[in-house]
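Below you'll find the structure I mean.
Every protein chain but one is kept in place in this view of the complex.
Lettered A, B, C, D and E in written order, each chain numbered from 1.
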Amino acid sequence: MAQIETELQLLKVEAVNMWTLVNSQLSKARLAFLNFDKDLAREVVTKEKRVNGSELKIDRDCENIFALFCPVAIDLRFLLAVLKINSNLERIGDIAEGIAKYIIDAEAPFTKELLDVTRILPMYEESVKMLEDTQEAFEKEDTILARSVFKKDDFLDDINRQAHKVLEHHLKDHPEDTSQALWLLSIIRKLERVGDQAKNVAEEIIFYLEAKVLKHKNKFV
Amino acid sequence: MAQIETELQLLKVEAVNMWTLVNSQLSKARLAFLNFDKDLAREVVTKEKRVNGSELKIDRDCENIFALFCPVAIDLRFLLAVLKINSNLERIGDIAEGIAKYIIDAEAPFTKELLDVTRILPMYEESVKMLEDTQEAFEKEDTILARSVFKKDDFLDDINRQAHKVLEHHLKDHPEDTSQALWLLSIIRKLERVGDQAKNVAEEIIFYLEAKVLKHKNKFV
Amino acid sequence: MESTIIKSRNFNASFGSNHVVKNVNIDIPRNHVIAVMGPSGCGKTTYLRCINRMHELIPGATSEGEMTINNENIYDMHPIFVRQKIGMVFQRPNPFPNLSIYDNVIAGYKLNGIKLPKAERDRIVEHSLTRVALWKEVKDSLNKKGSFLSGGQQQRLCIARAVAMEPEVLLFDEPTSALDPISTSTVEELFHELKANYTLIIVTHNMQQAARVSDKTAFFYLGELVEYDETKIMFTNPKDNRTQNYITGRFS
Amino acid sequence: MESTIIKSRNFNASFGSNHVVKNVNIDIPRNHVIAVMGPSGCGKTTYLRCINRMHELIPGATSEGEMTINNENIYDMHPIFVRQKIGMVFQRPNPFPNLSIYDNVIAGYKLNGIKLPKAERDRIVEHSLTRVALWKEVKDSLNKKGSFLSGGQQQRLCIARAVAMEPEVLLFDEPTSALDPISTSTVEELFHELKANYTLIIVTHNMQQAARVSDKTAFFYLGELVEYDETKIMFTNPKDNRTQNYITGRFS
Amino acid sequence: MDTSAKNSVITRSDLPLRVINSTPETIARAQKKVRRSFRQIRTETVFRRTLTIMGLIMIILVLGILLTLIIQSLPSIKSLGLKYLWGKVWDPVQDIYGAWPFLLGTLLSSFLALLISIPFSLAVAIFLGEYFPKGWMPDFLKNAVELIAAVPSVIYGFWGLAVLVPIVRNLENHIGVEPVGVGIFSSSLILAIMIIPYAASLGRSMIQMVPSPLKEAAYGLGATRWEVIRSVVLPYTKSGLFAGVLLSLGRALGETMAVTMVIGNTSLIPKNIFAPGNTMASVIANEFTEADKPVYLSALIELGLVLFLVTVVINLIGKKIIDRFTQ
Partner (left out) sequence: MDGKNIKYRIGKSYVAQIVTTIFAFACVIPLLFILGFIIKAGITKINWHFLVSIPKPVGESGGGIVNALVGSILIIFCASLIAIPIGILAGIYLSENGKTRLAYWCRLCVDILQGVPSIVIGIIAYFWLVKPLGGFSALSGSVALAIMMLPIVIRSTEETLKLLPSSLQEAAFALGMPFHRVMFKVVVPVGISGILSGVMLAIARITGETAPLLFTAFGNPYLSFNITKPMQSLPHLIYDYATSPYDDWKNLAWGASVILLLWVLLLNIFTKLITRKWKVQL
């Protein structure tokens, strides 16, 4: 096997590990959010360092592979995809950390009603699912699965778009929930970003496997 | 002059153009926000396509240069930096669009008091300034200027961190501002991202010029 | 407007019973740099030499099929005309060692017995040497033998010699494989300037060179033309698996 | 534990009055692949040939300074012993044309007049050919002449011949520059396997090859060792401007 | 390279490194191997000395030849002086020794032979080197030309005497010169045949050395085959071809037997190219064993000295040209 193949294989493993790590961060932040578990939230914040380290490592590996092996065609696309996926994953890690920080800063558990009206829980679940799907798509080189992510993002976008109206409405009746509503809005905005990032990742997977640039296509066509 | 130099030169011009475009988007969104000018906001939304197009083009150019010229050392770092800067700029463009959309969706102009307490205007100015500084640093290959961006980001972070408390406080006294407060929170969260992105860009510039990986360093060391 | 200058249709070439170029169809656009790459022995050189009918100089070599320049069949023309229209540059720089630099440049006219007034000859020499970015370097030593030049300069002199005949197409057979990297880069830079006036077809072993210098790339494998496309596309998204394996260094 | 095997201190080499290797200080770690690159004529080959004292075979060639293997000065040992300890592989595959594949592998013993029992010889041949991943391909034609092998196979046979002497260090002077890309990649793959047992020093013109195969890279320029560092660092962030200009293809 | 093994003591650094940390028996084996290597090193020194001596022998040989010739011709040089060279009469009976008839005979026959042979040898060289390097016909021609060189000169002489001389005599009858048959012209004809292979095979190899890219470059510029030969091949090889001619000349000058048999062997100055004459080589061959007087013998040897010097100079020039060409 050519040396570059070995290197790319290692890189893939690394990327998958990062994925798993980010996924666990996001899921933990979700658990912390659900159970209002500040300790777990703090763990997420601490572990963010690991994500950052992982990102740096992958970046450096990519740079080395570029410098040493001069990849072209599918190898090049794979590397570029990994580069982008890497920074997207890191962003998702950041988001998980951000959510965790909000939870640490929040004063009281969120009320059931507020959670229900904002539909934040299904939104969160869906975004975790999206991330998992992209990981599977990447590991299995499955573009169909990757494509399925796009539809899920619409669902997130919808909730995100409604969030302002819903919260405004809710606050009219429950002004005491202001603080919680503000936190939830922040979290929803963040989750919307997770959806976007996952979509970006899916696009990169398709780009690498099929060499189609999907980015910004579905938005305008 | 070697062919690759010409290509990199062209790429740089392209990147600078993108920068200018994104900058104008962000500034226009700011103007729209200041003057509550929905038409201008709509213009920003429309022009976002241009940013996307520009991002795609730069991405494709980078890919071609990777494939055709096998860059190493400073050339490689430049390309990697441009790749990352490119996606950061695109994100900033997205954010400008997002802000513009909020303005379109918002019902009424923001009250002076709310603007003052949240310190959103200086935050906005500062983020535009950061973006401009990075552009200049990139054009002039000025790492000192690039480094100066980091300090500015702290200022944004500070405002962002205060936002929740400030708004909560304000809403207690002015429950009628709920909708506006929610919008402002969204915008502040977005601007914070602009600061982050600009910082990332500055890091990439330094990486390319000095080959130091600064990312995640200042945060933990 | 992009127009086709060289066109092959079902072109075949053999050495005796050894069929080395198989059914090649290709359209080469004017004023472009075309790279021809492929593993050793895949028939690149043979195909190239068919274009200006140098192939038939080898005893036992045959060819069939259509090969046209500006829609005229090359194999209906006299080889001497063909070779005047389609210049060729070889692997090792080969200036005529017994001639001065000046005489090397106009060797094509001398060999063909074409007599020109001195002023015209001077003009051709200066023009050709300028084209290959050699005029400044050698204008004071035009009467010296070419052999004191460096490898890269010699190769540029050979290109000037071909250019002096005002051909439409220039063929290059691994033009830099005998040169060191510095000379190689001087010659490669030249290709970009030459393409304004000529169509360049370059056989090269060096994939990176094909990537660097060409607009379109043809990939030969076992005598077949496997893929022919924009160089950018060939190197980022080749359509054929054999191309992909070759350029990514995975050989079956 | 990484230990230094070859060490030069203020090493110089000349051809008569032509000083071509200047004050080279280098530490080569055991079981690593070291690439030596640099522009043509910068003294790479000369330096390499100094390591196993082949340099002095050229009339008028001299050298001075310290060059040690395992902290023993190479220039205090007899060249015959040095060369048995430090094997060398050349640019063009050069199996002995009059010997069979089998005899080529044990040429180091046979031609040195060292008699070994047949079983031992068989063992050495099999072991060496296995090391260079050639055993499977040639085990049925051990008695044929080496010249029917392909270029890459011949080069691997030459490596097997060097390996059979159980050296500690293997020197390669542009080992693939006479090979086509496919053979090149077979030989390159081998380097990774060989480094478990030997220290490899490879002179190469091809920067990409240096990048691909080596752990550390030394960059020579005009006889000086300009930079010597991890290959990754050399290719992503070289410290010296000359290195940077060379690897990015900008020549002054 | 200093190859003398300083001593036969085996030091640590002489052992293969992999052995040092091994069992005693492997060390013993390695030491045995090293000892053998020391023997090899001594043999190497002896071998190098032998080679140098062989090189020296060649120099001594040539110097010896030169000295012998000079010493043995001293009596004649002393008694006859320089005018020996253009003395027109050679009459041993009266002790008059003039070499001019032989010098003239040698020059005439050699240059005439050269003139006749050049077109043929050049044609062979071009035909074999450029037009048809491969195939049965050129193979036949090549072997035939080689055969011309291989046939012993005495056989040419014999054939010349038996066949050529009568034909020439007929010819002479026709054109009205004295019909002797033997003479300069006959020997030139024989010589011409004999020296064709020298210029031809050298020329052929020179022409084949013309790099084919050079020729292809000319074809690539649209030249015809003949133009390629005339403008590329011949200019490129002209010094080599000239050297071939020189070597042929050297050969013609020194040729003895064939000439002796057909030239007529008279010591008179040849009046025209059909007249009988004598060359330096043939006069030595004829008269050496009969030379009974010291001066006579010495005069013959002086002829040999002159012949030696002339041929050596011509050959050396030819060789130098070839050396320059092949580098």
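By definition in this document, a residue touches a chain if its C-beta (ideal position, glycine included) is under 8 Å from a C-beta of that chain, and two chains touch if they have at least 3 such contacts.
On a predicted model such as this, the values are computed, not experimentally measured, just so you know.
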item: Touch criterion as defined above, residue of E:Leu74, E:Val154 or E:Met209 at the omitted chain; value: E:Val154
item: Touching residue (missing chain; options D:Lys7, D:Lys44, D:Arg83 or D:Arg242); value: D:Arg83
item: Contact partner of the left-out chain, one of E:Leu80, E:Val168, E:Ile193 or E:Ala299; value: E:Ile193
item: On chain C, residues whose C-beta touches the chain left out of the figure; value: 78, 80-81, 84, 112-114
item: Absent chain, residues of chain D that touch it; value: 52, 54, 57, 59-60, 79-84, 87-88, 90-92, 94, 96-98, 107-108, 111-113, 145, 147, 158, 161-162, 165
item: Chain not shown, touching residues in chain E; value: 3, 37, 40-41, 43-44, 47-48, 50-52, 54-59, 61-65, 68-69, 72, 119-124, 126-128, 131, 141, 144-148, 150-159, 161-163, 193, 196, 200, 224-227, 229, 250, 253-257, 261, 281, 284-285, 288-289, 301, 304, 307-308, 311-312, 314-316, 319
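Simple rule for what comes next: only the chains that are shown with their structure count from here on.
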item: Steps needed, at minimum, to go from chain C to chain D via contacts; value: 1
item: Taking each chain's C-alpha mean as its centre, the one farthest from chain C; value: A
item: Separation of mean Cα positions, chain C and chain B [Å, integer]; value: 49
item: Whole-Å gap separating chain A and chain B, where each centre is the average of the chain's CA atoms; value: 20
item: Centre distance in Å when chain D and chain E are each reduced to the mean of their C-alpha atoms; value: 46
item: Numbers and ranges of chain A residues touching at least 2 other chains; value: 2, 4, 63, 67, 70-73, 76-77
item: For chain C, residues that touch 2 or more chains besides their own; value: 185, 207-208, 211, 235-236, 249
item: Which chain pairs touch, all of them; value: A-B, A-C, A-D, B-C, B-D, C-D, C-E, D-E
item: In the complex, chain C residues that touch chain A; value: 207-208, 211, 235-238, 243-244, 247-250
item: Touching residues on chain D, where the partner in the complex is chain E; value: 56-57, 69-70, 72, 76-81, 84-85, 112-114, 166, 168
item: Residue numbers on chain A that touch chain B, as the complex places them; value: 49, 52-53, 55-56, 59-60, 62-63, 66-67, 70-73, 76-77, 80, 83-84, 87, 105, 164, 167-168, 171-172, 175, 178-179, 181-183, 185-186, 189-190, 213, 215-216, 219-220
